[in-house]
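Subset of chains shown; positions unchanged.
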Amino acid sequence: MAEEKQDVELFSAGHRACGGCGPALAARLLLKATGKNVIVVASTGCMEVFSTPYPETAWEVPWIHSLFENAAAVASGIEASLKKQGRSEKIVCICGDGATFDIGVLCISGAFERGHDITYICYDNEAYMNTGIQRSGATPYGASTTTSPTGTCAPGGNPLPKKDMPAILAAHGAPYVATASIAYPNDFVKKVERAINTPGPCYIQVHTPCCTGWGFESRDTIAISKLAINTGLWVNYEIVNGVVEKAKKVRRVPVEEYLEKQKRFRHLFRPARQDAEIAKIQAIADANAEKFGIDIKLRKPAE
Amino acid sequence: MALGVGCAAPPGKARDNKTGSWRVFRPVFDPETCNRCGMCALVCPEGCVHENEEGMFEPDLDYCKGCGLCEEVCPKKSIRMEKEEK
Amino acid sequence: MTAAELIAFAAFEGGVYAQAFPAFGVERRGAPVQAFVRFSDEKIRLRSQIYEPDYIIVQDSTLVGDVDVFKGMKAGGIAIVNTEKADFDSNVPEGVKVYIVDATTIALEELGVPITNTTLMGAFAAATGEIKLESLEHALRNRFSGSMADKNVNAAKRAYNLIGGAA
Amino acid sequence: MMEIMEGSHAVAEIVKRCRPQVVSAYPITPQTHIVEDLAQMVASCELDAEYITVESEFSALSACLGASAAGSRVYSATTSQGLILMAEVCFNAAGMRLPIVMTIANRSLGAPLSIWNDQQDTIALRDSGWLQFYAEDNQEIADLHMIAYKVCEDHDILLPAFVCFDGFILTHTYEPVDLPSQEEVDAYLPAFTPYHRLDAAKPLSMGMYATPDYYMEFRYEIDRAMYRARDAFIKAGREFGEQFGRDYSGLVEGYRLDDADVALIAMGSICGTVKDAVDEMRDAGKKVGLLKIRTYRPFPGPEIVEALKGVSTVAVLDKNISLGNGGAVGTEVKSALYGTGISVYDYIIALGGRDVRKRDIAAVVDLAEKGEGDMFYGLRTEVL
């Protein structure tokens, strides 16, 4: 199976994502991890729209879309059905951050409580991209979006911190929760493999920068996702049975290096630099580093 | 043609949509310097970089949108983006 | 959308009713898009898309091979095509006059970015005579502020003059 | 064998015998007894199904949708607030052509909140693409479930169905019901054969979106399937009659209509009361009859026209109100009878559990005969 997985392109070309789309890459990697024996459940959003205008589907595995907010519940039903039929397909939801952090919370909470054997993957591009870059619960503090724009009465953009979905789902008792990033494709693939092979409801949140929505050149998608990790604004970790494990260590760089490359943070630098706001974002990165212990401490030169 | 009941369709049709027409820049691969690491194929969001019979990597220009991701990740700088001429 | 919107704007400045709207797609950034503009001396009530355009502006000439951009045009129609190639040639319907303008180069030179809307508006104004140069300038100054307004007006004027010579 | 049982229990029993493989529902009065019974049957190994206790109706129907798409026969039940909460999923399930059967214990919609009966809930979903069948008594509600599965799962139909009976009035009433045995049900209702399903062996993308090039044709196809459901229902109803002696081959059912001057039109349990009232009026020499609508979707327009030939006046009893335009059934009946010359009057009646007596029916007939209608009937004016 491993070999087969590597060769076949189960997420086919011809889809309509923007060039350099992080979520499109995540879709490809996902199917590399699952292979063919999977049923994919999608929510309304960029990925669904760019991959399935009738009759041109890019999915070469069974795929279903019902609504924006009910993928976890649809997956619950599929799981129950397969169980009754004695079938072996793995069930994977792939949903945007809006679908996951916001409107889908009800169905997700229910599915996780019930303990269905499904893997729920959130491809996190940190806003509602399909509808034109509106704020979601995953939008980071300080990012400007079309519904958290900047202006005299709101110089800082989005005033709310990113919702901690991994912690929320870990609190639901999920056996396996992980964060990943397209910056590290193989790590993401491995985590998907682990999740689909862990009984019970598992959650993976994969960071998938969106050049269009964040405002950077399409070629920089991987570079930006790496910077998110190197600044500590995104941490790759696993939570196994409630315990945080294996947070990826980095030699951190200042958050500005990440922020200044993206239009959504431009207001922090222009017309005037907002030091206080940048410091707040740095503090978020510092808190992450502290919480997850990701800082690589320089070794003292041996005596 | 009959409609797929419930707006359902079998795989395959996406490939009718040749997204190569979107391209403004085209990746040009240099087989000389390439070390066959496969990063370009791994990260291409179109999944359109393939190893050819000679084991070299090349983009399928029917679909390549010219995003430049492959160029950026190539450790050997074997890929160059050139303005598309049609 | 912006080009169509600006044309409508300028036309309205010039004293006629105008209506501009995109072909509403779900295409992501990078995919070809389409927009429509109507002018009229009377209030415009019609809402259908435009199937038989009098004028057409092709912002990206590389499309010409893939899509029949001139579809529905009739004799007497005018097409404005943004291309670097002075020898642009395509299967244009009989009687349709084609104006070539290298709007990308002009835009790059005048604005520093390859955003061709305003440049093509200048060409459109000159080629069709539907918009007066003053209205166009007015519209642009309304839309942009400070040096951006100047730059855009310059870009439009360059194209206007270029075509003006040809027209 | 005829037995006295609660309406809800009759439904649960027949559903069990229809062998759904996945059941998912969320409790709401007055639907609860049905799903409680089913939960008990699963716990007691009487029903070999997955019973998913969801956190909301939204998930209940979504889970059914997923299970149906994966190839299982599914079942759900709800009413009122629960139904309207899952409205988006309803439209979706119909558009996806999934043959889900859902019992509705009809109840009014808030605000104000009311747990009592009328039919506003399913009426409000009349555009959704779900078949809607209404039962007059607990025998009919049981029987309609078997018919519903048969019609919905027909590959020429592939639509979901609301199988409706009046909350409390039927759900909580004990009366004699003759339930087909498991063997009889098996003989009538074949095992579920999905038209297509989510299956790694044969990949398919389900629920894609449709651009303007396709959307309208997809909607048309649903409407065609609705249309075909007329014949499918008649056929399934006839087969039912042949096997069980109770005939449901009519989308509508006439009662003493033959020489009637005045016809009442109604759906659901009120038809029983109307029949008794009709008998009394007939005894008093009035030529009155009843036309009962069994399938509200597809709407039996032609059947209504046919059944009312010879009638001069029609009084429609609407247990719903399309606020700002009268009762839905009345409106649709007028539309169906358009041009026939029959006088049609609409009465909004029995909302939110207001009891209806035989004398009320007689009073409505009097009003219709006097040409007074298109009004609420039975208001307690003293509280207004």
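Should a chain be cited, it is by its letter among A, B, C and D, assigned in written order, with residues numbered from 1 in that chain.
FYI, a contact is a pair of C-beta atoms (placed from the backbone, for glycine too) under 8 Å apart; a residue touches a chain by one contact, two chains touch by 3 or more.
No experiment lies behind these values; they were computed from the predicted model shown.
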Indicate the composition of the complete complex by giving a copy number for each shown chain label.
A x2, B x2, C x2, D x2
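One rule holds in what follows: only the chains that are shown with their structure count from here on.
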Which chain, with its centre taken as the mean C-alpha position, is closest to the global C-alpha centre?
A
What's the distance between the Cα centroids of subunit B and subunit D, rounded to whole Å?
54
Inter-chain centre distance, subunit A versus subunit B - centres from mean C-alpha coordinates, in Å
23
In whole angstrom, what separates the CA-based centres of subunit B and subunit C?
32
Give me the residue numbers in subunit B that touch at least two other chains, ranges are fine.
7, 9-11, 19, 22, 65
Residue numbers of subunit D (touch at least two other chains):
96, 203-211, 214
Residues of subunit D touching subunit A in the complex
21-22, 24, 48-50, 52-56, 58-59, 62-72, 74, 88-89, 92, 96, 198-200, 202-211, 214
Subunit D partner, complex, touching residues on subunit B are 3, 5-11
Subunit C contact footprint on subunit A (complex, rising order)
16-19, 21, 46, 49-50, 53, 211-212
